[in-house]
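One protein chain is absent from this view; the other protein chains keep their places.
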Amino acid sequence: MERYDLIVIGAGPSGLSAGIEAAKAGASVIIFDENEKPGGQLFKQIHKFFGSKEHRAKVRGFNIGYQLLKEADEAGAKVELLATVLGIYQDKEVVVKIKDGIKHYKADSIIVATGAAENMVPFKGWTLPGVIGAGAAQTMLNLHGILPGKKVLMLGSGNVGLVVSYQLKQCGCDVVALVDAAPRIGGYGVHAAKISRMGIPFYLPYTIKKVEGTDHVTGVTIAKLDPSFKFIEGTEMHFDVDTVCVAVGLSPMSQLLKMAGCKMEDNPRKGGQVPIIDEHGQTSIPGIFAAGDVSGIEEASSAMIEGRQAGIYAANYLGYIEDELMKEKEDELDKALDGLRQGMFAPSNRGKKIEKTEEGIDISNNLLAKGFVADEEIERFPGVVHKLGIHPVMECTQNIPCNPCQDACPKKCIKIGSKITSLPAVDESVDCIGCGMCVASCPGQAIFLVNENVGEGMAEITLPYEIYPLPEVGEKGIALSRAGHPLCIAEVIKVRTGLAFDKTAVLTIRVPKEFAMKARFYKNEKLAKSV
Amino acid sequence: MEVRIKEHPILGEVKKGRLVKFTHDGQVFEGYEGEPIAVALKAAGVLVHRYTEKKHSPRGVFCAIGRCTDCVMIVNGEPNIRTCVTPLKEGMTVDTQYGTSDEPFVKELKEAK
Partner (left out) sequence: MHELVDRSLKDEEFEEREDDDMLICRCEEITKGEIRRAVHDGMYTMAEIRRYLRCTMGLCQGQTCAKLVKGIVAKELGVSPDKLEPATSRSPMRPTEMYIIANEEK
């Protein structure tokens, strides 16, 4: 038996954050994780995070993972990998499987940060090899460098479905369709717009009728649903695919807490069975805390803050932090967490249809139904202006807690203000220098630089680009619309890849000026033939 | 079908261990040491990992993180090994699992094997 002040279960974003705070306060901390590598899902999250500076916005998930590991190491929190917690027993005894044996540990406090598991939905053929979870696709692509398939259909339009579709496309997979049984896209509009302009069509409200194949997937049939979720005859569509990816939400992995005897509740708004916790994340058992997705499904950014809070509360429970200092840190973290829980995707808005932005502008219905803002809708948003010379066009049309663009602009021509969810607006009195920092900093890839008239009837558009091979200056390809439809020939004028852009190439294309406000993606012709 | 990513636009060059040989149902394949067995099989074009006990239906990788246990196979003679989280080693024998055995259920399948 080994004794620690605090045992943390799960070395994902919240568990690591919890361990770091408690260890910094002086507690002896061990963090168990059943996986070979720490970081939970962070090392699969290769997109730039939303939020503001204190939420590590615009930093890619896997880099946040490295930062947390370093912090844990410096704080002296021990991370034990391939260590599966099999049970929590009376008086905070934790039984762990390590290698081929069983070890017993004891602590005065436990933080459970076991995260979530993927939900599944059954359909005909869902057990065939080739039907996989979206998490599996992410694991194969980003951890193991292998494509899950060549032609993929994605089921589920939440952020996971949208982000994984993008990641598949980034690696050269053909995502033939994104399908959701709901009538509206569930995830961020900017994530949807990003894949829509790459040519992925959205089908809503559709779902899978059957997956075909004898030994593995060879095709899939989808069909439209009526309001009572019944298939509408005659709406069937068939796709030849080798992979079907399922991204239909997450459920808290809370079984350990239930086993420990914590009071539980079934809370659909939190994603299922969760422990009942107080404002300090403490469960009904004094000294046992829960943090991150296990206490309610949210983003990794929130999980990290909840983890820090739990670490601080546990340190206070253990006597390492005075009440006053705890209160001080608590206020700061509460503010950061509140910031993330604002806007139209806030937990309190789950399931509601939001008609207008906080600014009173009508939400784009086309974005919710088809994945892109229609040409006639885009002009009403404050980030979209027309002026002489190069200027930013910010197609950010939903209130989400995110503001890196405001800090990215060295000339301060982008204004969000103190409310982190406000839509970015262009300060037209300041001249844009075309540096591209805002383009690369936007986690939603919603910022473009447009020069509507460069002479000879042409316009130039600067856009974010994250696909290999990068286009070469001088080559010609096709400009795509927000819907991913080919518009015209585009010439590549500039390809910038500065370190500050963090792997987002900033591409400038030249198109006839009537397409200045329409062309939003570039497809090189070589690629055009193969895809 | 080339399914291995050589260079990823965000993650850069994909780093792997050394190339090692292993067998799948008697056939020799190559994969990278330390990567999950399932990944090496995927690169070799093997999608069916097992056939289920009751309905004899094919299964392959489903969750890829060791939770769902759909990808289990007989590895070095031991059944129920989660190939998505078990690292590949030189000389491993990886066999299709039928129920919990390496013996195909019916004559036709035996012949195919």
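The chains carry the letters A and B, assigned in the order they are written, with residues numbered from 1 in each.
Just so we're on the same page, contacts are C-beta pairs under 8 Å (C-beta built on N, C-alpha and C of every residue); 3 or more make two chains touch, one makes a residue touch a chain.
For clarity, every value in this text was computed on a predicted model and none was experimentally measured.
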item: Candidates A:A72, A:A117, A:C396 or A:I420 - the one touching the absent chain; value: A:A117
item: Sole contact to the chain not displayed, among A:Q67, A:T218 or A:Q255; value: A:Q255
item: Which residue of A:L86, A:I232, A:A374 or A:V473 touches the chain not shown here; value: A:L86
item: Contacts of chain A with the absent chain, listed as residue ranges; value: 34, 84-87, 89, 95, 97, 100-104, 117, 119-124, 126-127, 251, 255-256, 258-259, 266-268, 272-273
item: Chain B residues touching the omitted chain (full complex); value: 52-55, 57, 59, 62-63, 67-70, 72, 80
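Note that in this section only the chains that are shown with their structure count from here on.
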item: Cα-centroid distance, chain A relative to chain B, in whole angstrom; value: 30
item: List of chain B residues in touch with chain A within their complex; value: 1, 3-5, 7-11, 14, 16, 35-36, 39, 42-43, 47-49, 57-68, 70, 84-85, 87
item: Chain B partner contacts - residues on chain A that touch it in the complex; value: 34-36, 46, 60, 62, 117-118, 127-133, 135-137, 139-142, 144-150, 170-171, 214-216, 466-468, 503
